[in-house]
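A single protein chain has been omitted; all remaining protein chains appear in their positions.
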Amino acid sequence: MNALEVRALGYRYPDGTAALRDVTFAVAEGERVGLIGPNGAGKSTLLLHLNGLLPEHPAPVAAVHVFGTPVAEPHLTTIRARVGLLFQDPDDQIFCPTVWEDVAFGPQQLGLGDAALATRVARALDQVGLKGFDERLPHHLSRGEKRRVCLAGLLACEARLLALDEPTGDLDPRGRRELKGLLDSLPVAQVIATHDLELVVESCPRVIVLDRGRVVAQGPTAELLRDEKLMLAHGLERPHILRHRHPH
Amino acid sequence: MRRALLEPYQHQRSAIHRLLAAVKVGGALAFVLAIVLLPRAAWTAYAAGATLLLLLAWLSRIPPAALARRLLLVEPFALGVALLSLLQPNGLMIFAAALTKSTLCLFCMVLLSSTTRFSALLRVLWRIRVPSLLVTTLALMHRYLFVLVDEAGRMTRARRSRTFSRDRASAWRSSASVIAHLFVRSSERAERIYAAMCARGWKT
Partner (left out) sequence: MKTAVATGALATAGLGLALAGVRRTVPPRRIPLIGLAAAFVFAAQMLNFPVAGGTSGHLIGAVLASVLLGPSAAVLVMSAVLILQCLMFADGGVTALGANVFNMALVASVVGHGAYRLLRRLVGEGLRARLFATAFAAWCSTVAAAISCAGQLALSGTVPLQVALPAMGGIHMLIGLGEAVITTLVVAAVARVRPELLLEEAGARRQPRYGELAARGVLVALGLASFVAPFASGWPDGLEEVAATFGFEHLTPAAPVLHAPLPDYRFPGVRSAAHSTVIAGMAGTLVAFGLAWWLATLLTPRRGADAGPGGKGEVPRAPRAA
């Protein structure tokens, strides 16, 4: 069973413009897939479909299936526990007064009791390397720490598929390294929408190229990203890491 | 005020800090109520109250300069209206009493807010069954206050670096425009927060 199956997904904005057209792809359990494309391609919009936040009105046939379950009512509660969506701006996602409360939010909504809750939160914070951050205030954290808190919140729900929207955006090099290391250590399936082509090369064996709402290419990362013509045609470029022939 | 937002002293350890938030809030309320109920000329009682507060302040180990600064910040306005009371036959006494009472109450609240984390205060409110809508509003407001103040600061600086006239009218237009854009961005952010809450299972 695939972690994620998207079949002929289409979506129009309320004003009628087409955002996604006939998008089809799959992600196996534990697989890490990069989602790249120029601005406005529809990457974020696509991610919002993975846990049912979009479409606003349910389609007759669910185009997205997560671990075999269609992303539609009445399964949305379980879906949202299984799919962890990391938003672009961590400030949008950390809305509770303290780190502990924020990480606990998801499991709380799932109805966990106090003891189980405490264990989950502690484990999640430990996993992301933020042990002892329980009582910290969100606005005291660095951007990298905020991102990790968001991840902890998703892990606390025991998400098995992570959908990440620009996880390394606006991080300094150290923050980026730490986050990348963290993502590498998580054994769950991941869909990473990003402009950070180096990250894609280093972490995602497979990549999907999206442009103007359509999947224009998908396949092994090194092969596609070396194709300069393809990259330039879709507002991207061949990453430096692939420009040198000699091995490191 | 920015400094107060950052909660610089709330995380210290002292006898006062470690008291349960509920105890501190209850104590503060009781103190304030007592001060208010005292007759005007209860000078001994005022002195006793002041001594108590000073003792608590000393126990809390917060730098006295910081406490004094916060007290001074609001004192001029209490003074301003208390001055109005001078225009009465019994004026001087009323003025002194009003000033003393407000200073004592203010000091009490300054102590409370300096030794208690806001999240702890919110939990107390929650437990005494304050409506969840109000608590959620307070929580979200506190959480995003800093974010919005930052945004407002950035927008103001950006506008200031683009205006070349120093007259008042353009300053007013500029500030008003910042406020308007701040509202628009807050609206949009609120939508995203709602999405983030739903994404983690929030059921309305």
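As written, the chains take the letters A and B, and residue 1 is the first residue of each chain.
Assume contacts are C-beta pairs under 8 Å (C-beta built on N, C-alpha and C of every residue); 3 or more make two chains touch, one makes a residue touch a chain.
If you're wondering where the values come from, they're calculated on a predicted model, not measured in any experiment.
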#### Entry: Options B:54, B:68 or B:94, residue touching the unrepresented chain
B:94
### Query
Footprint of the hidden chain on chain B, which residues?
1, 4-5, 28-29, 32-33, 35-40, 70-71, 74, 77-78, 80-82, 84-85, 87-89, 94, 97-98, 101-102, 105-106, 108-110, 112-113, 118, 121, 131, 133-134, 136-145, 147-149, 151-152, 156, 159, 162-163, 168, 170-184, 186-187, 189-191, 193-194, 197, 204
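Throughout what follows, only the chains that are shown with their structure count from here on.
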### Message
Using mean CA coordinates as chain centres, what's the gap between chain A and chain B in Å?
### Response
39
### Query
Hey, which residues of chain A end up touching chain B in the complex?
48, 51, 53, 77, 80-81, 85, 87, 89, 91-98, 101, 105-106, 109-110, 135, 137-140, 153-154, 157
### In the complex with chain A, residue positions of chain B that touch it
6-7, 11, 117-119, 122, 139-140, 142-144, 146-147, 189, 192-193, 195-203
